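Every protein chain but one is kept in place in this view of the complex.
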């Protein structure tokens, strides 16, 4: 049984995560990577700053992994979510799920990312090519123009 | 657009495949790995010999990728299937699908492996701990005891 | 009694702080803590029923709050 989760500040070492779940008991391994994308809702993104309620995010991510292990019979699962300033293409989250059979591996992988999106107390502020930045998902509450544009 | 498939004889370089699909257009990358598993149908496996109708396997795998790209709007997809003698834990197939959104990336990845299982003209002969070997899926037609046991 | 309210992301910006010590009467619920925060300068940016966690666990509006509790007001999450 190898279940591990972490909230990290540095770059995620994807090869290390893949190596971590290796077991000849498994016939299928699914890696999910989330990246900073250059476009969101039609706006050109330049980077994302991720912040979190760190202590709770760690607990919730561990709880998600534990529920996943129980629900799908997954014995090899590792997930890391990164915080801080990320550039285009950077990996914000990596999830590796391995199982004897592929159906369970896919379902487990999907379960983890959907639960992360639903309940992990993490927020992102997107920076845009026009110099603005905005909290994603916040319904515009915290929209803020950069200083140089508040003329 | 970066769509590539191959039938290979050597070890699959997973890190190279992940690097190949990298694009800041994508928000999600899914890697699927199939491995040689230590147990199948309750028998202890020691290795698998993969063989193929090579020319047709190349065509079919390319066709699957092309259908996937069209169906899911996938612009970054790479898949390699390995042939020859594989040991426990070895990667037999790697599929990397990347897309701006995760739902399409998951669906595309699953589409490729399911179509591979359905129609790629590749066969495997499993070797077992008791010295026997068998063609997988062949309904027992080709069951063959190793020479030293045909006493 | 005293509870610590934690604010994050857009909510922290709206209230100008990520941590507020509140002195409250007894018999207090999550709803009371939220109402107190909404009455503060900038607090109108908080929804009337935000997501809340008490001592690191998601909690409903009616949950009792005890002295020393950490009550976190959770903006819409955007992890992944």
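Going in written order, the chains are labelled A, B and C, and every chain counts its residues from 1.
FYI, a residue touches a chain if its C-beta (ideal position, glycine included) is under 8 Å from a C-beta of that chain, and two chains touch if they have at least 3 such contacts.
The model shown is predicted, which means the values in this text are computed figures rather than measured ones.
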item: Shown chains that the omitted chain touches within the full complex; value: B
item: Options B:56, B:75, B:88 or B:132, residue touching the unrepresented chain; value: B:56
item: Candidate in contact with the missing chain, chosen from B:5, B:26, B:92 or B:109; value: B:92
item: Touch list for chain B against the chain that is not drawn; value: 34, 50-53, 55-57, 59, 81, 92-93, 113, 116-125, 135-139, 141-142, 144
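Convention: only the chains that are shown with their structure count from here on.
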item: Identity of the most central chain, Cα criterion; value: A
item: Inter-centroid spacing, chain C versus chain A (mean Cα positions, whole Å); value: 25
item: Centroid distance [mean C-alpha coordinates] between chain C and chain B, Å; value: 51
item: Touching two or more other chains - residues of chain A; value: 34, 113
item: Two or more partner chains touched - positions in chain C; value: none
